[in-house]
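Only a single protein chain was left out; the remaining protein chains are all shown in position.
Up next, subunit A:
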Amino acid sequence: MAARSQQGRPGARFAQFKLVLLGESAVGKSSLVLRFVKDQFDDYRESTIGAAFLTQTIALDEQTTVKFEIWDTAGQERYKSLAPMYYRNANCAVVVYDITQASSLDKAKSWVKELQRQANENIIIALAGNKADLVAEQPDKRAVQTADAQAYARESNLLFFETSAKTAENVKELFTEIAKKLPIEQASQRGMRGAAGRPGGVDLGNRQEAGGAAGGPGGCNC
């Protein structure tokens, strides 16, 4: 199944990519995923312990289908030691902050820095300022100005959206824009998940090389 590259129709492209969600706790990572994957929202979502794995497929156009394999991680600082496991071979990342909590943007910036230093060098990173609905109701709740975050995103070369998992604002757009930036052509030609080039493969396990000889880049650093 993983190697499903073509979908019968001539010219059809299919590729799957690994996406990791990072950010301070309670900024809405799980809620964004829930909206994207199931189109649902809960006002109070149970805290994520460890990490959860979900998938969602979107059609970019009639020819092109992209499947996201999503790692939704726990936000609390102490879970950080596990994070490299999730982002190490990720093709893309969504770093989330809460637009009503200024400190959550600082945390997001430190995640971006870590990703740019440690993750796959071709990783596509999107910055998502979540909880836009709160600000729509009460503008004085805003703690991070759109322009500031936008400027930061631009200089760090990130996609940027203000989102609301509650109203679904910009959620689909966020994932669609990420998909558009991914190297679908390469991925679907190779007929495997993840095309983002050598420091990758996407399996955490690098299992193709499990025989031992290679132990590629994914197998040993940790």
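In this section, contacts are C-beta pairs under 8 Å (C-beta built on N, C-alpha and C of every residue); 3 or more make two chains touch, one makes a residue touch a chain; residues count from 1.
Rule of thumb we're sticking to: contacts and distances are computed from a predicted model.
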From "Cell cycle checkpoint protein RAD1", "28S ribosomal protein S35, mitochondrial-like Protein", "Rab-GAP TBC domain-containing protein" or "CBF/Mak21 family-domain-containing protein", the UniProt protein name for the chain not displayed is "Rab-GAP TBC domain-containing protein"
From the list A:Ala12, A:Val37 or A:Ala51, which touches the chain that is not on show? A:Ala51
Touching the hidden chain in the complete assembly: which of A:Ala26, A:Ile58 or A:Ala102 does that? A:Ala26
To test your reading of the contact rule: which positions on subunit A touch the chain that is missing from view? 1-2, 25-26, 42-53, 55, 69, 74-76, 78-79, 81-82, 85-86, 141, 203-207, 210, 218-220, 222
